[in-house]
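Note that one protein chain of the assembly has been removed; the remaining protein chains are unaltered in position.
The first chain written gets the first letter, and so on, giving A, B and C; residue counts start at 1 in each chain.
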Amino acid sequence: MAGRDDPVDLYRAVALHRAAATRLKSLRDQGRVPAATRCGLGYEAVSAGAARALRIAEDGTGDAVAPTPDNPGAFFVFGGTPLELFRRHLARDSAPGRGREPGMCAADFERGLVGPAALPGTMVEVMAGITLAFRLRAQDRVGLVFSGEDETSTSAWHEGINFAAAQRCPLIVVVQAGTEASIGAHTRVRDFGQKAAGYGVASASVDGGDVLAVHQAVLTAAERARSGKGTTLVEARGCPVLRRVHRAAGTGGGGHADEEPPDPVARFRARLVAERIARASDIDEVERGARAEVRAACEKALGEPSPAEERALGGVYDGDPGVPPWYRLEPPERGLAPASTTLPEAGL
Amino acid sequence: MAGRDDPVDLYRAVALHRAAATRLKSLRDQGRVPAATRCGLGYEAVSAGAARALRIAEDGTGDAVAPTPDNPGAFFVFGGTPLELFRRHLARDSAPGRGREPGMCAADFERGLVGPAALPGTMVEVMAGITLAFRLRAQDRVGLVFSGEDETSTSAWHEGINFAAAQRCPLIVVVQAGTEASIGAHTRVRDFGQKAAGYGVASASVDGGDVLAVHQAVLTAAERARSGKGTTLVEARGCPVLRRVHRAAGTGGGGHADEEPPDPVARFRARLVAERIARASDIDEVERGARAEVRAACEKALGEPSPAEERALGGVYDGDPGVPPWYRLEPPERGLAPASTTLPEAGL
Amino acid sequence: MTSNSRPEHLGKTLRGEPVTLLEAISEALFEEMERDSSVFLMGEDIGVYGGAFKVTRGFLDHFGAERVIDTPISEAGFTGAAAGAAHMGLRPVVEMQFMDFISPAYDVITNYLATSRYRGSGSVPVVVRGPVGGGNRGGPFHSQNVEMAFFHTPGLKIVYPSTSYDAKGLMKAAIRDDDPVIFEEHKSLYRAPHLREVLPSEDYVVPLGKARRARAGADATIVTYGAMVHASLQAAAALEKDDGVGIEVLDLRTLLPMDDAAIAESVKKTGRLLIVHEDTRTGGIAGEIAMRVNEQAFEWLDAPILRVTAIDSPVPYAGGLEDYFLPRVSDIITTCRYLVEY
Partner (left out) sequence: MTSNSRPEHLGKTLRGEPVTLLEAISEALFEEMERDSSVFLMGEDIGVYGGAFKVTRGFLDHFGAERVIDTPISEAGFTGAAAGAAHMGLRPVVEMQFMDFISPAYDVITNYLATSRYRGSGSVPVVVRGPVGGGNRGGPFHSQNVEMAFFHTPGLKIVYPSTSYDAKGLMKAAIRDDDPVIFEEHKSLYRAPHLREVLPSEDYVVPLGKARRARAGADATIVTYGAMVHASLQAAAALEKDDGVGIEVLDLRTLLPMDDAAIAESVKKTGRLLIVHEDTRTGGIAGEIAMRVNEQAFEWLDAPILRVTAIDSPVPYAGGLEDYFLPRVSDIITTCRYLVEY
């Protein structure tokens, strides 16, 4: 069995991802989080496999990762908790970010968690800068950013990876691509690893449903990065394609449109059992533990309050306490000049 | 001798480019056009060689080209004249565009001239759309856009070629790259042809100082495009690098920084003579003709007036005649409400 | 590949049935594509999927993949390509899946599309359309109003309808216009039941640049647009009922060019002006309106020009936060009272 990680720990990460994604999906089906919420089902292998190839620390000395909403496994590996995840998705007052933003991942630079994403591609630029800082300070740290395959079409993705390449930033860009058949007519590319040469960076192409293959590819890329050799593009093929699947259907790929990539969790489990690395009962135990943790976190978050509405104010600038509009004051201060935006002296 | 074009006609285009570029450089040295004006010296082969591989028409049925300011040869091949070139550079009232914009090339869609460029990369997007229109209308036309090698770093270049690739637009993107040694530290790429695979388009890499090699590569790309096979990226290596040369010097490539690519005009001339395709005296004659045409055009343009200043007004919108600000009226209309921007009924 | 009959769901007006604002826009696009073969669509997932909000549902089957083009996530790329296609005589309508995503195309829109005519490079009849606005728990990147990103750029037009009738007529006018038009569609109005309306079955346009008096009144003027037209009408009704005060509500419909004359006329009548916009405060469109009214109707002002707007922050996600962020009917009422009593 390849890879340097402990397979059962790796399975634990995969199982936690699956449990959280499953729970999130039922919240979505119940209308408790928006219908557009991405849960990350099917992204277990690439999420956990990649993240566990990095060095984790909680004191700002470890590696850094920027997960997409499809990568809760990576979020957990870097110390994010199911409770934080549900608090954010449910926009609780207790959530990191206090409900101001949707999505799973708040930035926590001590833990190496970067996010959440703005528009697609942006985090490649931001992670280029974070890993530039690692290099400029001669720190032994690397960064990893997850992206989708159509995200590679964005200007931000392009300028980000190109900048990282030029500056030999210790960055790993993981492109989560669909199967050949599922990728739509919106691109002529079928092999996203081939983009690497155009930027002068290294590349690897692996099965995104194979946790150990992803793990090994990222380990190799991280070693390269640590030894000063710069950026690597890792293509993880066979990830689930969501809406974009319809495109393929529209352009003749119809027969494959509904193709479901094989379940990466079941695959890993079967392999662990087949290679006698773990017993089915142990794995069941791991899964039960993950589900219990997730259930408890979700219940707790569901019971917590939303932020008070005035919390919309403030924090736009350094030291900005937030000033309510004059017409919301009780009673409105008649005769007084209506205040426009006021900034604190501190911020001036 | 390779290529299907008549070599002496090709030389004529090269010589006209050289004569115009030389003249423009002296205008620049004299301070009559801005110091930042790009003349195109050293770009003769790639400009004329590429453009003459396309089909020229003056009635909107031919191919289309978007030259950079370094490509007067392509501008001339598509029917642009030295007189237009000098009028524009000198911002004469008679210039296409009437002095509103610097640069050599005004858009003239009948002649297939597209331009002038806005920010780098933009014309790749625009030419993607122009060639998309060719394809949607099933016209037998192709488009060619020139770019610099660092222009490939821009978001616009990336999104433009990627869109063209996805839509199988009949587009040829010519990347005018420096020599390996002259390309700076701002990119890790040394072989720009390798970008093609990342977009799923065809590519060719040729010596940008060899007019016939460029010509042949563009002929092939145009045939591909006409047969519905879509976009090609042509890398023309060894083009002059202007300011960017300093970068190489700053990062260890110092020894090569001042490397001048061989003169493409002298090279072509020598070859024509050596292969007995033309006599030296005939070539001298061609050169004299080009210089005379350029000199006459330049003198004429120099003698023409600048636009009247009120010509700054109008034409921002369809049917917009332009309204002077109230405080410029003689006498200013006191007591009257000062006009803000007013748009004509027609434009509403 | 393409079918000839009009899809069932796009035939409501023909059948005399009421349509939503979203359906009005779909009908406008459909009819313009039928009328003029140079009109075509580009955008992300607009084909088989029919668009994130289903504005183009059924279009791919009817018009085929050459006129309903699914694009990569390349807002700059396909908007720039639209300019090129427009140069060749086509009339592209590009969809931003959410208008927030127009920001990567900011460069090409402001520097290329907007300036092309002036620079002598030809007209660029492109419509850039898509959903805008808050109140839908979309968070900071799926809720923006984008007018002020473009309002400062000469050469662009900006349209923002508030009714189904206007949406259809303005969309047709925008497509037929020879200048680039940014067309904002408020998500909360898309399917709002009270905006269902039976539209004329014959072809009509609503001219760009003309405001609409949504309600007449003598005591104060509200200038507004988009979803805030409805909030303002609610406030005006309440003020009429509770205070006996008459508020005139002007719906700009087109933000650029702006209908100065209509604004000045109303202000000269009422002497009091409130501007309401859903967009954030600082640098919002209220400023330009205040400036123009100063220039053109200062003598008629009996009170300061005031504004009700969103607060100056990104659009927050949590429901309560977003509700606080957005302007409220009660804010409009409070401010109108202040003005009328001034």
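Note that a residue touches a chain if its C-beta (ideal position, glycine included) is under 8 Å from a C-beta of that chain, and two chains touch if they have at least 3 such contacts.
Model, not experiment: these values are computed from the prediction.
Here is the thing to keep in mind: the chain we left out touches A, B, C in the whole complex.
Considering the full assembly, B:E101 is the residue among B:E101, B:D207, B:E235 or B:E293 that touches the omitted chain.
Residue C:S103 is the one among C:S103, C:S188, C:S266 or C:T334 that touches the chain not shown. When you scan C:M148, C:A167 or C:V276 for touch with the missing chain, the hit is C:M148.
With the whole complex as reference, residues 34, 91, 98-103, 118-121, 150-151, 153-156, 184-187, 243-244, 246-247, 249-251, 306-313, 316, 325, 327-328, 332, 334, 338, 340-341 of chain B touch the missing chain. In the full complex, chain C makes contact with the omitted chain through residues 76, 100, 103-104, 106-107, 110-111, 114-115, 118-119, 140-141, 148-149, 151-155, 256, 258, 279-280, 282-291, 294-295, 298-299, 301, 303-307, 312-314, 316. Although one chain is not displayed, chain A still touches it through residues 96-98, 100-101, 106-107, 109, 114-116, 118-119, 122, 124-134, 136-137, 155-156, 158-160, 162-164, 166-167, 315-318, 337-343, 347-348.
Just so it is clear, only the chains that are shown with their structure count from here on.
Work out the mean CA point of chain B and of chain C, and you get 38 Å between them.
Centroids of chain A and chain C (each the mean of its C-alpha atoms) stand 34 Å apart. The geometric centre of chain A is 43 Å away from that of chain B, both derived from CA atoms. Of all residues in chain C, those touching 2 or more other chains are 71-72, 74, 76-77, 104, listed in ascending order. Shown for chain A are the residues that touch two or more other chains, namely 153-156, 185-187.
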